[in-house]
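Only one protein chain is missing from this complex, and each of the others stays in its spot.
Moving on to chain A:
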Amino acid sequence: DIDDVGHKYYLELELEDVLDRGRSVSCTAEVLYHLGSTTSAPDVQVTVQGELRSTEEADKEFYNRIRSLEKELVAENIPDSHGNVPPELEPIHLLAWVASGYVIWQNSTENTKFHLAQVKHVKQVKRSDEDLQFDYVVLLHEMVSQEVLPWQVTVLWHPQRGARVSQ
């Protein structure tokens, strides 16, 4: 408890690489929920102790594949009702996780617990610069209220520059 400011949490976390099970990295984090505020996102500081796996090869391959598409990519229901994700859409799914993370961070309070439930819709938007742009509609499941609500989020991505949420 920090008087007149809010509640601060100190966390020790273990990051597991979803694509490389058995490989984990330790992190520490500090999260400050502002007093009484439901409009501002919590402050978050993270320190990663160790190295994250290099994804340069896979990043380049994905980037080139999407850039070379004649028609803009469009997809829906990732995963589908039965939990399936076609392999070529897996990176789109993972990028949605990143985008959701941003939305979740912006909307979290001490009384919420969000998970990405499904990518309802995704549409690629071709750009004149070097970024890839994806306009997502993601469904976020909030555990306490049990609501599953759609959120629109636009993500820009580039192999070197990483992911940025615009909007």
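In the analysis below, a contact is a pair of C-beta atoms (placed from the backbone, for glycine too) under 8 Å apart; a residue touches a chain by one contact, two chains touch by 3 or more; residues count from 1.
Everything below uses one rule, namely that contacts and distances are computed from a predicted model.
Set against the options "CBPA2 Carboxypeptidase", "Ribosome biogenesis protein BOP1", "AP complex subunit sigma" or "Neuronal-specific septin-3", the UniProt name belonging to the omitted chain is "CBPA2 Carboxypeptidase". Contact between chain A and the unshown chain involves residues 18, 77, 79-84, 115-118, 139, 141, 143-148.
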